[in-house]
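This report concerns only the one structure given below.
Note that one protein chain is taken out, while the other chains of the complex remain in position.
This part shows subunit A:
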Amino acid sequence: MARAFRATTRGYKADLETHERRLISQLCADVITLLQQRGKEVDGDTAATDQQDEFDHFRRELAGLGAQYLENEQEQAENDDDAQPGLEPPTDEVLARLLPDAAEDADEAAQLRRLSESSLRESKISDLQTARMALESDPVILTEEQAPVFGRAINDVRLTLAARLGIETEDDAEKVHNIAGQGKAATTDEFMAELYAFTTWLQETLFSAMLDVMPEEQDR
């Protein structure tokens, strides 16, 4: 039986069964695959490396866009609206939830997505990979630095399961928790519901422990 995260002198510690660690790690791997597929779809081969983007940036300067480009990148991005189409949101419900619009206006969101989605995807993939590493050890022990990273990754797994389970309201979430509480999962949805409840519990205990030891700070 798994034992929840708690703060210890060595870090945040949780005792998980081997199959539990493997399952969560596999879920992280599935989310990584999804994000990578999206990357291939939207970036293609040309923008595969950051280096290429840097040169692109540089060439635009050379092409006569001037120093203003660097001074006011945002404004330049807006002037480029005609030249560079925005990036459409993913159609897959999981990807749409993991990579949401950054503005309510669809056109503005598409422009922002073009600028930020790629780095967001990379951050998430990096978090998920760190979580997979942490899940290799028994018990799972997280340092102060690793804990938020692990928490973000687990949250992405929860968001993924929630999107697949169609959780859109608080009532939906409640229903999923009730299904999970019955035990003996027979269908894929019941199994996903159990995983959702398990990862929710794991994340709740981790962040409760983190909040307990968090020093009180003044407003910035």
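As a working rule, contacts are C-beta pairs under 8 Å (C-beta built on N, C-alpha and C of every residue); 3 or more make two chains touch, one makes a residue touch a chain; residues count from 1.
Here is the rule we go by: contacts and distances are computed from a predicted model.
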Expected UniProt protein name for the omitted chain (select from "Urease accessory protein UreH", "Secreted protein", "Lycopene cyclase domain-containing protein" or "ATP-dependent Clp protease adapter protein ClpS") would be "ATP-dependent Clp protease adapter protein ClpS"
Give the residue, chosen from A:37, A:84, A:123 or A:182, that touches the chain omitted from the document. A:123
Which residue from A:110, A:162 or A:195 sits in contact with the chain not drawn here? A:162
Candidates A:85, A:100 or A:181 - the one touching the absent chain: A:100
What residues on subunit A make contact with the chain left out of this view? 64-66, 68, 72-75, 98-104, 109, 112, 115-116, 119-120, 123-124, 127, 148, 151-152, 155-156, 158-159, 162, 167-170, 172-173, 200, 203-204, 207-208, 210-211, 214, 216-220
